[in-house]
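Missing here: one protein chain of the complex. Every other protein chain is in place.
Residue numbering begins at 1 within each chain, and the chains themselves are lettered A and B in the order written.
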Amino acid sequence: MAETMSPPKSRLLDGPRGSKPKSRFSRRNIFLYGTLLLVSVYYLLPLYVMVVTSLKGMPEIRLGNIFAPPVDITFEPWVKAWAEACTGINCDGLSRGFGNSIKILVPSVALSIAIASVNGYALANWKFKGSEVFFTILIIGAFIPYQTMIYPIVIMLREIKLMGSLWGLVLVHTVFGMPILTLLFRNYFTSLPEELFKAARVDGAGFWGIYFRVMLPMSIPIFVVAMILQVTGIWNDFLFGVIYTKPETYPMTVQLNNIVNSVQGVKEYNVNMAATLLTGLVPLIIYFVSGKLFVRGIAAGAVKG
Amino acid sequence: MNMNANSVEVRDLDLHFGDVKVLQKLNIDIHEGEFLVLLGSSGCGKSTLLNCIAGLLDVTDGQIFIKGDNVTWAEPSDRGIGMVFQSYALYPQMTVEGNLSFGLKNARVPKAEIEKRVARAADVLQIEPLLKRKPGALSGGQRQRVAIGRALVRDVDVFLFDEPLSNLDAKLRTDLRVELKRLHQQLENTMIYVTHDQVEAMTLADRIAIMKGGKIMQLGTPDEIYNRPQNIYVAGFIGSPAMNMIEGQIQGAEFVADGLSLPLDGYEFIGAAPASQAAVIGIRPEHVLTGDAAASVAAKAEVEVQIVEKLGSDTLVHASLGTHNLRLRMDGLSAVKAGDRITVGFDTSRASLFDASSEARL
């Protein structure tokens, strides 16, 4: 079969040597794609199971197997998870946690990015004596287990009367987001041509002028990366939420855990899965929409600068 | 001394990064309207010096005067300088017009005045059709014109250029070089120009400062630099192919190296001619004479041709003279080939003699 495809001998006296390019169904490819597909199944299975479970009624769950698609699709569990599920004495569903999470998320993301970007800019372009030392401490601090800092922060928040409030948690997220974000921005601003900064100085722009008029407009992509990083990170946080807020201000992850792992009442697996999906929805949407930028964000911590 | 004739003065300038001394007790006077080129290989401190003059680097010690003002600690924008960078450094999100007017806006120049100056700069550099475009839509040459325009609108006395042509391809570089020369003749400002390209330096400069290790090795006109290098470093740095350097002895009125003795009748010593001294003689490839010209001089030697490089306009010949390698430049049509033995003559009146230990010109 391959012989007929070769060029006429008159044009190439010696045919090409070596093995033919492999066909699409070579053993190598079957192995390669087979493995990848198999692994994909492992990765997709939990999402699939969650979705089908959340669309079934409880009787169907008790009878059937978790992999079977729902016979009677019902959105009842979703409604219940959102508006009726109970945590303790409150039975207004996950909607409250969602609201809390949004209220925590927006100021945390804005504040942490504003502070870290200016900070990274100062570190990249306006080094002063000791600036690198503080930055090194900050980066080392990122490796310290949160557990060793949690209680002193409780005391500090109490001192400034923010313990248990949303703003206290916003502050905590700003502090703990600072190492990675500062690193991200510092590396980005360092990668911009230094001559641009010099040109702006010759043009008479100062610290803030260069930041707002020259650097900021050039750095939209890195701000988006930082935003993705922070939105998913803060949304997914459990530890700080459970420690620094009170039940009325619990973020969604904490409330979700309380709903699903509550020991009272009959377990409603379909509602639980709907609630779990609801909580995972925000980061999932961000992930699927942002694509490469998400990857860039998480890789930012891994590349040294 | 009349200070007003000097546009930029650098006094005892020191710049250290930790233990590294980038500039050492550097002094230089740059005249009003002069085109001064700072030339040297990378790491010699030429860009650092320019950045110090611009105020973009804090000096460790010493003083900088521009137009008689001590500006050592003044902000870059207050020094009366304009600067053009190697990478053009145009603000990518602003239009050409925005780039040109950014500095003026920062200085709160009235709008009408900004428009006037931008229009004038655009006219001088012939970039009017580009004013509404963003830098991304411009070619390299156009970008560099805009960058020059940004310095132009500032209406300053001193222009600083940091390797402005290095990012352009060879053809454009030649064109813009001529244009820069024309611009200098038209504007008559002081221009300080950093480059590592000796052709740029020779063609543009009124004076060249050759730097090495944070010091100025020689400051002089292109002619002086080329024909009367003050030390071995400058002699070897300028000229392509490089000057032939032969180590030997001055004995009486002759330079003697193994198997070679060159009468020094026509050579102009700086001081008195030494009677006996270890020395190095430097002879440019074009001053190694061949054919009839060789026959007419007293200093002659026979060499063996090893490599012939045809350049079209000339022929570059690498030959061996005893243990020395000798580069010589011959006519483009020369038929000499590897293995030939030819007689060469040396024009010692145009040679350079250096003290073998201090490396300074004799």
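One rule holds in what follows: a contact is a pair of C-beta atoms (placed from the backbone, for glycine too) under 8 Å apart; a residue touches a chain by one contact, two chains touch by 3 or more.
Just so we're on the same page, contacts and distances are computed from a predicted model.
You can't see one chain of this complex, but its UniProt record names it "Sugar ABC transporter permease", from the set "Sugar ABC transporter permease", "Cytochrome c-type biogenesis protein CcmE", "Phosphoribosylformylglycinamidine synthase subunit PurS" or "MaoC family dehydratase". Taking every chain of the complex into account, the absent chain touches A, B.
Listed residues A:55, A:243 or A:293: the one in touch with the omitted chain is A:243. Among the residues A:46, A:69 or A:99, only A:46 touches the chain that is left out of the figure. Among A:123, A:184 or A:222, only A:123 touches the chain that is left out of the view. The missing chain lies against chain B, touching residues 3, 58, 63, 65, 68-74, 78. Residues of chain A in touch with the missing chain: 32-33, 35-36, 39-40, 42-47, 49-50, 53, 61-62, 65-67, 115, 118-119, 121-123, 126-129, 131, 134-135, 137-138, 140-141, 143-153, 155-156, 174-175, 178, 182, 206-208, 232, 235-239, 243, 253, 256-257, 260-261, 269, 272-273, 276, 279-280, 283-284, 286-288, 291, 294-295, 298-299, 301-304.
Here, only the chains that are shown with their structure count from here on.
Centroid to centroid, with C-alpha atoms defining each point, chain A and chain B lie 54 Å apart. Contact residues of chain B toward chain A in the complex are 51, 54-56, 75-78, 81-83, 85-93, 102-103, 106-107, 150, 162. Taken together, the chain A residues at the contact with chain B in this complex read 193, 195-196, 198-205, 209, 213-214, 217-218.
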